[in-house]
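Apart from one protein chain that is not included, each protein chain of the complex appears where it belongs.
By written order: A and B. Residues from 1 in each chain.
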Amino acid sequence: MSNTAASDRLESEALSTKERGQWEMVFRRFFRHRAAVISMVIFLLIVLFAYVGPFLWKWDYKIHSEIPSWAAPSMDHPFGTDKAGRDMLGAMMQATKQSLNVALVVAIGSTVIGALYGAIAGFYRGWVDAVLMRFLDIMFVIPFLVITGALAGAIDTSVRWYHMAIILAVFGWTSIARAVRAEVLSLREKEFIEAARSAGGSDWHIIVKHLIPNTMSVIIVSVTLQIAFAILSETTLSFLGLGIQSPDTSLGLLIDAAGASAFNEHWYLFYIPGVMIILIALTINFIGDGLRDAMDPRQTMVRR
Amino acid sequence: MMIPVLLGATILCFVLVDIPNDPVQDRVFEIEQSTGEPVPQSTIDALEATWYYDRSIPERYWIWLTGVGDTNDDIGLIQGEWGPSIEGTAMPIGDEVSDRFWITLRLVLFATIASIGIAILAGVVSAVKQYSRVDYTLTFLGFLFLAMPIFWLGQLFKEGAVQLNKILGSTVFQTYGSGTTGFQGNGWAVFVDSLPYLIVPTLVLMLGGYAAISRYQRASMLEVMNSDYVRLARAKGVRNGTVMRRHALRTALIPVATFAPLSLSAAMGGAMVTERIFGWRGLGVYSLDAINAGDTFAVMAYVLISGIVVLIGVLISDILYGVLDPRIRFE
Partner (left out) sequence: MKRHHMAAVAASACTALVLAGCGQGGEASAAGLDDCLTDPTGCNAGERGDGGEITWALDGSWGSWNQNTSEGNNAYVSVALVGMWPYTGQFDPAGDFIVNEGLFAAEPELVSEDPVTVEYTLKSGANWGDGTDVTVDDFIYHWYATSGNADLCDGCDPANTTRGSQVESITGEGSTVTVTYGEDYHSAEWQYEEVLSQPSHIAEDQGFDWQNDPKAMAAAEDYFAETVPTWSTGPFTIEQAVPGDYVIYVRNDDWAGDTEVTLDKITFRVFDGLDNIVTALRNGEIDGASPFSVTSEAITQLEGADGTSYAVAGGPSWEHIDLNTHNEFLSDPALRRAVLTAIDLENIIERTYAFVQSDIERKNNHLFRNGSEYYADYLSATGQGSGDIEMARGDLEEAGYEWDSDGSLLTPGGEQVTLNFRYSESKENRKITGELTQATLADLGIDVEMRAIPDADLGSVLAEADFDMISYGWSSDPLFVGSASQYWASDSGSNFGGLEDDELDALIADINGTLDYEEAADRANLAVQRVIEDAYVLPIVDTPVVVMVSDRLVNVRDNWASQQRAAYNIAEWGIVDE
């Protein structure tokens, strides 16, 4: 036992020195990627808008009788108001927050599931891998909107953001699992894994402490992609009437409520939430792109 | 290999769609609401028997798959029967999905072909003019459309088409349906008839789908352009245009060719939204309605068809990869 612990310490020291250098390089490369840095700033501003904004802005997202209905954007209501008498700036803050909540939970949840699943499949290979991969094929074949929509419909009260987050996470991890498995398949033959094994590390220990940390670059990139994916799926499902339901709110619901008002006097109801979705997905994609370039120098040349 | 995967997918879907729904009870309530009078028990029993809701879920799945047992001869996949739809007997699932399959296919094919064309063009230009203003603009546009929810784009274009019609003073673009109601004629006439209906939704689906492929194309083009054999050709003094056409582009198309069949299945997902907005009576909308109504057998039909389409896409992609990969061809 003590033997293992000692080797662990040695190893982690070795790893950490290596890592520090690597992460430094990653940061430096990332900050050279101008679009990614700008995106990062915008994304942080959106996060502040959603989570801090409500404390600073005088209106919340609820209906107030003193708010006029369908007021165009003005100083009092920068994003206008809707029919029921809701300040749209307040509503946007809440909707953005709920959509980001979904996105973050999905990103973390699906990444954890996907990374473990992929690592286990890649590590054990053989029949474990075969069974796990067949199940992955099944998940791949099932139409995503159908299965998530059916599950959201099965919830017997109104669908809240956390319902949606769990559903999307449970069905959204497959691409990560594939990517991590591919990485693990090549990693598991490397010397440091051999070393960890010969030092008596358990399988679980090797997977969690050695394999997954070394696939971090794949994982971090896919986390960012998952955020964009979650935002888009969540809003699409809401639009189709299979997602989040009022009294909860989301960006997709706001667009759905705006209906066909893109070219009439209530245009702001349609464009503002739409632009917010695009901003989130766009900045996240750029950040992901920057991270990929930064972490995998080989790919810089052939940036995808 | 395909069959166990499809079986697994259908079992999973069957359970998830079937458990929370009770269409018999919902139907009975609807009748009571509309007639204002109670529904006789014999009718309720008859409904249960017609839709096979008089058995348990495993039994229902088994009978859906095999049709073995006490049936009305309208169920059993391996016997070519899709099972009863709760929509009613005038809309048998088999007829519906086969009609709708072509409607969806028309939308998806046009959109996919158009998006691949644009993607290749954009990708090549981007790669050739790497790091130029053109490249940045195209890359940004690609990212932009990648970030755009397709339903938002669809709403925008639909309403834009209405406004354009207003300016033009005639209904050039139709907003709903895939062709004139009840139109009959030969293939060409049907196509011409469908144009006013086809343009806007295809545009939407195309813009939603091209960005991913275009980035792919750019990357592979750059890889080829930096490869040794292209450099060699250049060094030999072959003209730039010829190098691009003869060597670079041809090789760089391979990844896109293998990627395209997969994007067909992505377009099927996008078609769900587009069909909903533009009122196309395609498979996507059928599945959405079936989910909402708890019409399990209809959902199963969609799962099966889209599953087969996806698997065929994977298969074609694998075959293309084998056929096109130069390391296999030139060895």
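Keep this in mind: a contact is a pair of C-beta atoms (placed from the backbone, for glycine too) under 8 Å apart; a residue touches a chain by one contact, two chains touch by 3 or more.
Being a predicted model, the structure only gives us computed values, none of them experimental.
Asker: Of the residues B:Leu47, B:Leu65 or B:Val310, which one touches the chain left out of the display?
Answerer: Only one listed residue reaches the unshown chain, and that is B:Leu47.
Asker: Decide which residue listed in A:Ile42, A:Ile155, A:Ile220 or A:Val275 touches the omitted chain of the complex.
Answerer: From the options A:Ile42, A:Ile155, A:Ile220 or A:Val275, the contact with the absent chain belongs to A:Ile155.
Asker: Residues on subunit B that touch the omitted chain in the whole complex?
Answerer: Looking at subunit B, the ones touching the missing chain are residues 21-22, 25-40, 42-43, 46-47, 50, 85-91, 158-159, 161-162, 165, 171, 173-177, 181-182, 276, 279, 281, 285, 289, 292-294.
Asker: At which residues does subunit A meet the chain that is not included here?
Answerer: For subunit A, the residues touching the absent chain are 83, 153, 155-158, 241, 245-247, 257, 259-261, 264, 266.
FYI, only the chains that are shown with their structure count from here on.
Asker: Quick one: report the Å distance separating subunit A from subunit B, using the average Cα coordinate of each chain.
Answerer: 24
Asker: Once bound in the complex, which stretches of subunit A touch subunit B?
Answerer: Interface residues on the subunit A side: 134-135, 137-138, 140-147, 149-151, 153-154, 156, 228, 232, 235-236, 239-242, 252, 255, 259-260, 262-263, 270, 274, 277-282, 285-286, 301-304.
Asker: Which bits of subunit B are touching subunit A when the two form their complex?
Answerer: Of all residues in subunit B, those touching subunit A are 4-6, 8-9, 12-13, 16-17, 19-21, 143-144, 146-152, 155-156, 158-160, 162-163, 215-216, 218-220, 222-223, 226, 268-269, 272-273, 276, 287-288, 291-292, 294, 299, 302-303, 306-307, 310-311.
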